[in-house]
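Encoded as structure tokens, here's the structure I'll be asking about.
Only one protein chain is missing from this complex, and each of the others stays in its spot.
Lettered A, B and C in written order, each chain numbered from 1.
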Amino acid sequence: MEDINIVIAGSAGEGVQTVGDVLVETIAVHGYSVFAWQEFESRIRGGQNSYSIRISDKPVNAPRMKADILLALNEGACNKYEPLIKQDGILIAQKKTRERMIAIAFSEIAQRELGNRIYINTMVIGALVAAVGMELEVLNHVLTRKFAKKGDKVVSDNLVAAGKGYTLAREGCRGICPWLLPKLDTHYTPIAGKEALSTAAALAGCRFMAAYPMSPSTDIITILSQNEKELGVFTEQAEDEIAAVNMAIGASFAGARAMTATSGGGFALMVEAISLAGMTETPLVIILAQRPGPATGLPTRTAQGDLLFAINAGHGEFPKLVLAPADADDIFKKIMRAFNLADKYQIPVIVLTDQFLLDSIFSVQDINLSQLGPTYYLTDPFKIQDYKRYLVTDNGVSPRLYPGQATHLVTADSDEHDSHGHITEDLSGTVIRMVEKRLAKYRALKGEINPPEEADIEGADKILVGWGSSRNAILEGIELLREDDIRVGMIHFTELWPLPEYRFPESKQYWIVENNTTAQLGRLLRSEYGITIAGVINRYDGLPLTAGYIRRNFNG
Amino acid sequence: MEDINIVIAGSAGEGVQTVGDVLVETIAVHGYSVFAWQEFESRIRGGQNSYSIRISDKPVNAPRMKADILLALNEGACNKYEPLIKQDGILIAQKKTRERMIAIAFSEIAQRELGNRIYINTMVIGALVAAVGMELEVLNHVLTRKFAKKGDKVVSDNLVAAGKGYTLAREGCRGICPWLLPKLDTHYTPIAGKEALSTAAALAGCRFMAAYPMSPSTDIITILSQNEKELGVFTEQAEDEIAAVNMAIGASFAGARAMTATSGGGFALMVEAISLAGMTETPLVIILAQRPGPATGLPTRTAQGDLLFAINAGHGEFPKLVLAPADADDIFKKIMRAFNLADKYQIPVIVLTDQFLLDSIFSVQDINLSQLGPTYYLTDPFKIQDYKRYLVTDNGVSPRLYPGQATHLVTADSDEHDSHGHITEDLSGTVIRMVEKRLAKYRALKGEINPPEEADIEGADKILVGWGSSRNAILEGIELLREDDIRVGMIHFTELWPLPEYRFPESKQYWIVENNTTAQLGRLLRSEYGITIAGVINRYDGLPLTAGYIRRNFNG
Amino acid sequence: MVSIEDYKGNVEFQWCPGCSNFSILNAIKMAFVELEKMPHELCLVSGIGQAAKLPHYLRCNFFNGLHGRAIPAALGIHVANPLLTTIVVTGEGDCYGEGGNHFIHALRRNPDITAVVHNNEFYALTKGQASPTTRIGERRTLQIQGVEIAPLNMPAIAIAHNCPFVARGFAGDSMQLKSLLVEAIKNPGLSYVEVIQPCITWGTHPLSWYKERVYKLGGDYDPTNRQAALEKVLDTDDKIPTGILFRGSPRKTFAERFRKEITNRPLAELEPVSKEKISEFISRLRMSSTLQ
Partner (left out) sequence: MVSIEDYKGNVEFQWCPGCSNFSILNAIKMAFVELEKMPHELCLVSGIGQAAKLPHYLRCNFFNGLHGRAIPAALGIHVANPLLTTIVVTGEGDCYGEGGNHFIHALRRNPDITAVVHNNEFYALTKGQASPTTRIGERRTLQIQGVEIAPLNMPAIAIAHNCPFVARGFAGDSMQLKSLLVEAIKNPGLSYVEVIQPCITWGTHPLSWYKERVYKLGGDYDPTNRQAALEKVLDTDDKIPTGILFRGSPRKTFAERFRKEITNRPLAELEPVSKEKISEFISRLRMSSTLQ
């Protein structure tokens, strides 16, 4: 099938999110793959936001701007988002304003016929279900489950509202809605990036998370906190980001897998402590959820503007790992790697993600957990006689215990120290050995890094090179370009530091694709692989890269 | 003449610093050029520290490790530093332990003959003056000036002590001290890097400095604070580095040229605010005085480990300037440029320096201030009708006023904003324009950057490439290598970001010389100029690069 | 003469319709009118949060900086241009959470600025997490089991540090708030006005809850009595006193000595130090050698 893209638009507080979430669930129960992404202003009420839902019978998991259906909850939303409607798309709104549309006076009807405007949202969902040709019954099932806790009356009222919306839209649909989505037997699990991330952390053995609220990272700790009983992660809202990261380092030193999450500004405040984790060789996972900067920037928007900052974050020199998952499925793999490698090499690991990836809902046919899980690297204290926390070893990794694990004394010192963790000023001996010991970990670590993902390389002489959350958009972009008879391939990085041994295929032209202004990946690749950059496709308006954007901006 | 290198060694609290400082002054009054550098432990009493003084009749201004004379204030110092003594060098110490030495029982004599051990230091100075063949009279002159405020008795007692030391050393000198330094008419001004820096800031129009104490940066604000009356700079010791940098940004917004200074850990805490200066387009000068990291590292030692961190510091993307002066003379030029360019482009400027450069004393024949001075770029409020603080212009620079300068309203916003400084969410219009406006400044700025300094390029097929404070050591290293019949040239960067348009000469081999472990400049140059690195000379034991070190470690 | 119209901005509000921040904005404008401050004589300084957006909504100079860092930015502004009336507008998360260290150290410095702290008892802009003033047991998005740690009592800290002016207003009473702000701005030294600011979106209590609890300190209350003031703000009964909580004994203000000895004008107006003076300074530098 050709995928269908629905955009639900309205002001903050009008229920865009609720409508979207219920629709996503209904689509999933219907057996379809759904991809949803959101863009919204930094305010609690008002403004105009959108929630885009892409329906397909196979996973698409990339954003598309153009809408088959725009559902506008108010006039402003209609004005702002109408340009998104495809030529043959339709508008659903309260008032008739154009040819191809379904006009339903939701608020009037809700008030008059259902006795309360709070039913608008459920009516709207009913209307959308009708417009795409899904089954009302499925929606009823989802609504029943959703409102069950609130009692029978609430359930039945909502079913009536949904039915009302459904019926009215059915009528309006005639002649303009070509879509029909019969219930399928396939099953996809819709999961948001942030849900994948927090769940994966728990699975990876994370036991401690401290963070300070900052969009778009806040929901990660919120999910863990709200599900403390099930996931068993201690969470603490810190007084600031510096406290958050130092708490996490303390917890990790004391044996708990620990993480923190923040966005650029908060990450900046954590940089000193990243260096501390490097010096004390304490495992640490930091989620850097990017949004456009500099400074406060656009707090609720998306960007990939912190790549080089993350890689070079921290004074002095010490090994660190920087990962950037591509989508929800990849988040599971990368979070697992983050915790396991942080533990194995006793280093800070930065996971670069962004508003787009965290807030988007991906469909995964089957989240395969069997390959995933924690591997622990703490030493067995009973096999050690004279314990040296910072014993110099070939690969730089020393035996790690946590304090209290046995009678061995466990130490950590932010100063340069000897193998026992005590301050040293022995410049030509201990100091050099310790610097080299820490650096040695880089070499071993480099061997763990996966090469970038290659797609359609053969036969393409132009290659799009990107990183992180843009993978699916780039892959789809390649398909679109092929429709224009342009053959391009993709090389995509999700493991960014240290960079792996990798040979870029010869005699190709490389195009850097990034959600930023200065093509940071390009700078990095030039430095590490000496490749020449032919061109750049970059987006920096706070919205995610899409296949359409890539097609339009590729001029190679 | 061949230069003479004196190393004064002793424990913290024993007076190494006083002896060194008085000797430096005496040498200068004698008409010689003097270069001095210090290395010391992070403790207030005890340990073993050294103060090395290099005397010459032309400026040398680079450190040399091997000592012609080692003056050891105690036995431990003697043990630790004796290996530094050259084959034909001598030791001056209290007890006879080797052939070529002058043994003077300073403490015993001070106690017995002068009645107080506090005269040890002055005796030692007298002895050193004798050993290198300088005139006692000159020393007496310096001591008289130094102790004048303390009264005649103190002066005359010290002259007696100096004379005592002088006489005893004269005797011991026979046959082992070949040096003779007649008074010259030339005049050099000895000036420490930190003195140059704070003075230059005042000259550049700096009016406000806030900082939090952190070695090796603390003396900068201390000098400005102690000389407030003369230099007119308001100084404030902040509660932490975050406060310091935000105070400086506030002051700058309100029209005062402002700076802060710190070391790596404190700089890490300032990174969020650097991004703020970028977003609000507020001029800001930040001195990053490097010491070995990570974390607390070696607080009193030197390093060049924060180059890439500084260049990439700050979330989001915005123009900044990174300078790294080569020596005290260059500090004057670079600090002037820092303030003027910060003002012209309304950007944060980072000046990378280090413990070695700040604490070392350089001899400058004639500090030429005539070319130096502030150029101000504030707009004339009376030529403006409708004031827009963030007016979009071709080169990205908007007219800047300070609040209260006139009736125009001056604004600043850390969020993405419109030309009036108000929060915007107009993604496809205002946001893109503002991002591009800020980035546009990079292009103009790039044009201001000076190319690297080239030396002995012609005829050399191997080139040492370094940055910042190692310049003089590299230059001297080239000379030493020539003695080994190896012809190498130098390309030296003191303006590091943005990098200038520059063509590296073709078919040469490039050797990176850095006071760090990972050859950060190499990574940077590969990325920006695509050059290939043939080898690396790096030092990471907390001590500065020297010509000797470079010669020993060059294997090209 | 200044009128309230002079402050009218033309920026679209990002606050929820009906938010009590509007009343605070109004009180602030009224105070400026009463004090006859012109827009360009003012500098409003804020961090990030709902409260911190306020400077955008009136005509004035402003510096809307980083979350938690309004106080240090304001200190810099205040020193660099002492002719401005510098006012910090912040939320309790901004000022007591991220920025807590700066506030307690501002109490030490006693700068002649006014800090207005909108206290809605949680982080509103980031969607309702607990803040340093959320009461124990309150359920917030990130604390669904109920807040487990005690609130910070910044007025008590201010009183203990002899802050010259500590007041509490209520967004539901703009006239009282205006008077408090007028007094605050007039007061030399640090003036600290905490404003009870009910949030209609994330709040758990209706306005009536506040109305029942908020009361005005009577004429018998002596704000110069430190001990009484401390007891007042440390009281754990349910009532919320408003008015002038404390007037500390007069003390030196921040940068006072510098102003007397060097300049009390904007620093931008200071003459550059001459090259001669610098040369002379350099030549004397090494003679004093070791730093004092």
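Structural remarks
Basically, a contact is a pair of C-beta atoms (placed from the backbone, for glycine too) under 8 Å apart; a residue touches a chain by one contact, two chains touch by 3 or more.
Only a predicted model underlies this, so the values are computations on that prediction, with no experimental measurement involved.
All shown chains touched by the missing chain in the whole complex, by label: A, B, C. Screening C:Q50, C:N64, C:T141 or C:S174 against the full complex identifies C:T141 as the residue touching the chain left out. Residue-wise, the contact with the chain that is not shown comes from A:Q405, picked out of A:T167, A:T379, A:Q405 or A:N553. In the complete complex, the residue from A:E39, A:E82, A:D157 or A:E272 that touches the missing chain is A:E272. Contacts to the hidden chain, counted on chain A, fall at residues 17-18, 21-22, 24-25, 28, 145-146, 189-191, 195, 199, 202-203, 205, 207-208, 210, 219, 222-223, 226-232, 234, 236, 238-240, 242-244, 246-256, 258, 272-273, 276, 280, 361, 367, 369-370, 372-374, 378, 402-415, 421-423. One chain is missing from the display, and on chain B it is touched by residues 13, 41-47, 212-215, 218, 221-222, 225-226, 228, 235, 237, 239-241, 265, 295-296.
Think of the hidden chain as still there; on chain C it touches residues 100-101, 104-105, 107-110, 132, 141, 144-145, 148-153, 156-157, 160-162, 226-227, 230-231, 234, 251-252, 254, 256-257, 291-292.
By definition in this document, only the chains that are shown with their structure count from here on.
Annotation: 44 Å between the Cα-based centres of chain A and chain B.
Touching two or more other chains at once are residues 41-42, 47, 265, 295-296 of chain A.
Contact with two or more other chains is made by residues 14, 48, 65-66 of chain C.
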